[in-house]
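In this view, the complex is presented without one of its protein chains, the others remaining in place.
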Amino acid sequence: MNARSETLLWIAQRASAAVLALCVTVHLATIVYAVRGGLSAAEILNRTHGNYGWLAFYALFVAAVSIHAPIGLRTVAAETLGRRGAVLDLLTLVLGVALALWGWRAVLAVFG
Amino acid sequence: MAATLRVSVWRGAAAGRFQEFEVPRRESQTVLDVVTHIQRECDASLAYRYACRVGMCGSCAMTVNGRARWTCRTHVSKVAQDDRLEIAPLANLPVIRDLVTDMSRFFDKWAQAKGQFQGARSRRDDFARVMPDSPQRLAVDAAIECIGCGVCYSSCDVVTWNPDYLGPAALNRAWTLVNDVRDTAGAARLAAVAGDAGCHACHTHMSCTERCPKQITPTAGIAGLKRAAAAAAWRGEL
Partner (left out) sequence: MKGDFRARNHPAYWAFAVHRVSGLLLAVFLPFHFWVLGQALTGAESLDGFLRWTEQPLVKFAETGLVLLLAAHLTGGLRLLMLEFLAWRGWQQGLIAIAAGLSFAAALAFALNVV
């Protein structure tokens, strides 16, 4: 990877971080509110079923984390293993795609 | 104040051991005084470096009780706990012998980061005008006093984890040139300092800033390089 691509990866990680700052704040507030008096599937699904607002929010959340986490893990892996290269970059991409697909599956699951 | 210090000094190269010496303790003694005493009075085979001994050249930098410092500017009274000292060579650099390291890689990375000024004027042109209170010149002034002692490089964990990482000193120097309005090598320099071996590898540990004997903040300059590289990449200039 060259300096330009690595810089674009850095931009993507920081941009997704900014999006996640908003998403995580909303998510944490929602969780703290939602766990009052116990948590049940019915409660969660009542809130998210057929709700396009939550669908859009969580779809964006999943997209942002699928960009943010793999790029971060790539750095940690490179510094721990002491090497970089095409294999690591490919694994990063694969992880990103896997998280996105799995995450959007979960979002659709609660949307109903 | 006890009469003697117990000093552990690294002997050997990458493989080696700490050797113990007893050194008389004196008023206003510096760690460099201690090392010099050992070499002159105890063991003439001890290898170490110094030059100015007054905090101007940076040659005497070593690891004292785990921290990289200028030994000529480190009073024993400030660092010796229980009258003990541990003196080792600077980290992150190959050890030639005892307390002497090979600084070539450190300076090679300076060159790799395009840490040299490149101008367009000759002696036949008029002087360049640089306003001393402009934001760019203030940024340069805050970082320009670096004398290349290697303390920051030796303190940086990213240098340890990533052998290609240019390091705080080289990047700090590049930052002073990025902000130098006379310099013409801007695009090439940003290309040299961006990426996984450059400014983007900095994780803001700030050990460089903690340890710099000239109170420079390389982390600030590296953050500036991140912004400059991102802007250039966004505009398609990187």
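We just call them A and B in the order they show up, numbering each chain from 1.
Assume a contact is a pair of C-beta atoms (placed from the backbone, for glycine too) under 8 Å apart; a residue touches a chain by one contact, two chains touch by 3 or more.
Please read these numbers as outputs of a predicted model, since none were measured by experiment.
Among A:Leu8, A:Leu55 or A:Ala69, only A:Ala69 touches the chain that is left out of the view.
Looking at B:Ala91, B:Leu171 or B:Ala233, the residue that reaches the missing chain in the full complex is B:Ala91. Although one chain is not displayed, chain A still touches it through residues 14, 17-18, 20-21, 24-25, 28, 31-33, 35-36, 38-42, 44-45, 65, 69, 72-73, 76, 98-99, 102-103, 105-110, 112. Seen across the whole complex, the unshown chain contacts chain B at 65-68, 91, 155, 157, 203-207, 209-211, 217, 219-220, 223-224, 226-227.
Simple rule for what comes next: only the chains that are shown with their structure count from here on.
In this assembly, the C-alpha centroid of chain A lies 39 Å from the C-alpha centroid of chain B.
Taken together, the chain A residues at the contact with chain B in this complex read 1-4, 6-8, 10-11, 14, 75, 78-80, 82, 84.
If you check the complex, the residues on chain B that touch chain A are 158, 161-163, 190-192, 194-196, 198, 200-201, 226, 229-230, 232-234, 238.
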